[in-house]
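Supplied in structure tokens, the structure appears directly below.
Apart from one protein chain that is not included, each protein chain of the complex appears where it belongs.
To keep things simple, chains are lettered A, B and C as they appear, and every chain counts its residues starting from 1.
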Amino acid sequence: MFHALADLNRAAPADFCAAVGDTFELAPWVAEAVVGQRPFASVTALHEAMMGAVRAAPRDRQLAFVCGHPDLAGKAARAGALTAESRHEQASVGLDTLSEEEFARFHRLNDAYKQKFGFPFIVCVRRHTRDSILNQFERRLRHDAATEFATALQEIAFITRLRIAAKVTGEGMPRVDGRLSTHVLDTHAGRPAMGVAIELYEFTGDRAHRIATAATNADGRTDAPLIGGRPLPIGRYELRFAIGDHFRSRGIEQGDPPFLDIVPLRFSIAEPEGHYHVPLLCTPWSYSTYRGS
Amino acid sequence: MFHALADLNRAAPADFCAAVGDTFELAPWVAEAVVGQRPFASVTALHEAMMGAVRAAPRDRQLAFVCGHPDLAGKAARAGALTAESRHEQASVGLDTLSEEEFARFHRLNDAYKQKFGFPFIVCVRRHTRDSILNQFERRLRHDAATEFATALQEIAFITRLRIAAKVTGEGMPRVDGRLSTHVLDTHAGRPAMGVAIELYEFTGDRAHRIATAATNADGRTDAPLIGGRPLPIGRYELRFAIGDHFRSRGIEQGDPPFLDIVPLRFSIAEPEGHYHVPLLCTPWSYSTYRGS
Amino acid sequence: MFHALADLNRAAPADFCAAVGDTFELAPWVAEAVVGQRPFASVTALHEAMMGAVRAAPRDRQLAFVCGHPDLAGKAARAGALTAESRHEQASVGLDTLSEEEFARFHRLNDAYKQKFGFPFIVCVRRHTRDSILNQFERRLRHDAATEFATALQEIAFITRLRIAAKVTGEGMPRVDGRLSTHVLDTHAGRPAMGVAIELYEFTGDRAHRIATAATNADGRTDAPLIGGRPLPIGRYELRFAIGDHFRSRGIEQGDPPFLDIVPLRFSIAEPEGHYHVPLLCTPWSYSTYRGS
Partner (left out) sequence: MFHALADLNRAAPADFCAAVGDTFELAPWVAEAVVGQRPFASVTALHEAMMGAVRAAPRDRQLAFVCGHPDLAGKAARAGALTAESRHEQASVGLDTLSEEEFARFHRLNDAYKQKFGFPFIVCVRRHTRDSILNQFERRLRHDAATEFATALQEIAFITRLRIAAKVTGEGMPRVDGRLSTHVLDTHAGRPAMGVAIELYEFTGDRAHRIATAATNADGRTDAPLIGGRPLPIGRYELRFAIGDHFRSRGIEQGDPPFLDIVPLRFSIAEPEGHYHVPLLCTPWSYSTYRGS
């Protein structure tokens, strides 16, 4: 359910708290701490005030709050005991459908992490692929306690910024969405390549999973971004362009088999809120790509 | 065993026939037909004279000759009943180690082919990958009889040209070898990229098999061609360049994870005797490739 | 003065003719011929109807009409005896400021043309550079009479389409404007190059005249098209990008003197109503360009 910022600014305190109180996991006190700071000039300001309340809280309260988060891909998830928001977030990256082996790996990492730091591993899963979550897990296990506590709070900021952006509309929305786009130019003909079939794959380890398909329009672009309207999950990707078919349809000599047929462009996304433009300039005998804008 | 063309030109007829008589499968008459045409000015001329004898032979002799070739990946191969040359050639492309399923597929294709054309499927396997042989098989099954008989003779010309080139040395060697090379230019630094790890994969269906590894030298090239000293097997390939490691070793900012890490270049080879130069020009944020020279 | 198409559609016949009667040079009969065809569904339809009237006129009327056009860069222009529209058009391409030598060259071409064809040379000067007009002149002198008469009418269509588009507003405006744009990507840094100084030159013979300057904004583009809001004059151009300064300001090693400093991109425009996007992708050691979209 959406709430207008203007409405929240003038709502009764209890109504305000009911509306945004579940933003911070099991921590309605965060909303209560900021209700007196209204009105907020922007949705971003509301979120920053709530994060400010978390950062200003005494250490034991912060720790209790952090500990209130569920394990990632943990037993609570298996048992269906998550909050609705956590359940939805974990499912978005496939953590609800792990194999026994993957579940066991997450279980071992969760245990090692909690033993070292005394709180559960928290990551904004919507900003990551499954591959990247595992990388983060292993990398953050090497942190010292202070660095890792700060990292956990930063991840909570990412998580709650997304929750607020999904719940509240109004001025000054936080920037939470990225965009992945492409463009195919046929530099043999000197014009956009229309009708080129495109596949987008995401890597998990060595395996590539197809996550989107598209075809280029008359301007050589796709009608919609390949990923858009959400954070771009950090991870490794491959775009595949059926340019052999394109030049075959134009009747261009390209060898038998064609020198280029399916052109793969493999790249990583590191900035979930960024714009990644990954175009392909091609002839039957050459191609180039770059991070564009 | 190597024979000098000059020696063959002045050898006793029987010795000439003994030396090159097994070039054409189970057909010593081909050597006998050309012994009187000596001396040959070049190794190429010797081979062309022998093919001329085949093409000039009566149709029933040609057919018997063609029928004398073993099935590709057939029962004779399994039973160890091939000539030494055929055994070596079929092994070069892995036809001696097919799975039961692949063996069955070849068996079905062989049967269909012989039923349609009345002679076994002949292909110069050293000019093909396994993938390409299967493509050829299915494509050639659609030929009419005359076209296919001419195709079989052309493949025999390829096979025997390689056999002659492996047996006879001297002036005017036939061109039987191709070359696959690469070059990595770091256009961020404006110089060749040294020490870049490269892998070469060959595709069979959707699976990629690694067939070579190399690292670039100070000139950004590999010390030896990726494939050389033999025909380039027609088929689909992928070069993979570890350019993320290269830029990491130079200490260059490239994102986390790096925008480009392993760069795959996927291409096909269609000319076994050609030179394929497939270079990579790259920065941490862009790359290009082309069929060079 | 602008006229709304809707107003023209319902104006008194005399008012309609007063408004658009001077579109066709000294030929008010063209407007009179179409006044009864109103209402026009679009500005394009109005123009096409007027051209239809020209094409449907008897040959002697057409010829008188064509002969009513002034010489290009002729004595009438020198004497100030042109219609306002012709004067403005000829001035746009510098035909009012020719040197004595250039004037003499135009004079010779005009004489040769009129002697061969019996009517003056007509070209839509706003779709050409001075260089291209001279090329057209020499090329069209080789036409036969029928081809050249058709060419003259086509040029009149271009001229009057622009005049109508400048005079009448409303639905279905004819497409008369092109656009020349650029984009500078720093593929060394993986982002748009901001603040790059750009110059645009037009060639007349071997000489290049600077016709525009710009600097790239944060997205690596110019705030306005390099040429826009008018037909792109057919001709030869050069863009020059001060990329040496760009990399110097980033503190990047680029040699002394820098391997690349001013990068010139030389290209021609052939489609006045087209979009020419001519981007530059560059590092201190490499660059590429293409006709984009």
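To be clear about the criterion, a contact is a pair of C-beta atoms (placed from the backbone, for glycine too) under 8 Å apart; a residue touches a chain by one contact, two chains touch by 3 or more.
What you are looking at is a predicted structure, and each value in this text was computed from that prediction instead of being measured.
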Inset, instruction - Write down which of B:D111, B:E171 or B:D219 is the residue touching the left-out chain. - result: B:D219
Inset, instruction - Could you tell me which of B:S99, B:Q115 or B:S293 touches the chain that is not displayed? - result: B:S293
Legend entry - Identified contact with the non-displayed chain, of C:Q62, C:N110 or C:S286: C:S286
Legend entry - Among A:L26, A:L134, A:L153 or A:A189, residue touching the chain not depicted: A:A189
Legend entry - For chain C, residues in touch with the removed chain: 132, 135, 234-236, 238, 255-264, 266-268, 270-271, 285-291
Inset, instruction - For the chain that got dropped from the picture, name the residues of chain A it touches. - result: 187-190, 254-255, 259, 281, 283-286, 288
Inset, instruction - Could I get the residues of chain B that touch the absent chain, sorted low to high? - result: 183, 185, 187, 190-192, 219-220, 281, 288, 290-293
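Note that in this section only the chains that are shown with their structure count from here on.
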Legend entry - Chain whose averaged C-alpha position falls nearest the assembly-wide average: A
Legend entry - Top chain pair, ranked by number of contacting C-beta pairs: A-B
Legend entry - Rigid-body rotation angle, chain C and chain A, from Cα fit (steps of 5°): 180
Legend entry - Separation of mean Cα positions, chain C and chain A [Å, integer]: 48
Legend entry - Centre distance in Å when chain B and chain C are each reduced to the mean of their C-alpha atoms: 57
Legend entry - Where chain B touches two or more other chains, by residue: 255, 259, 285-286, 288
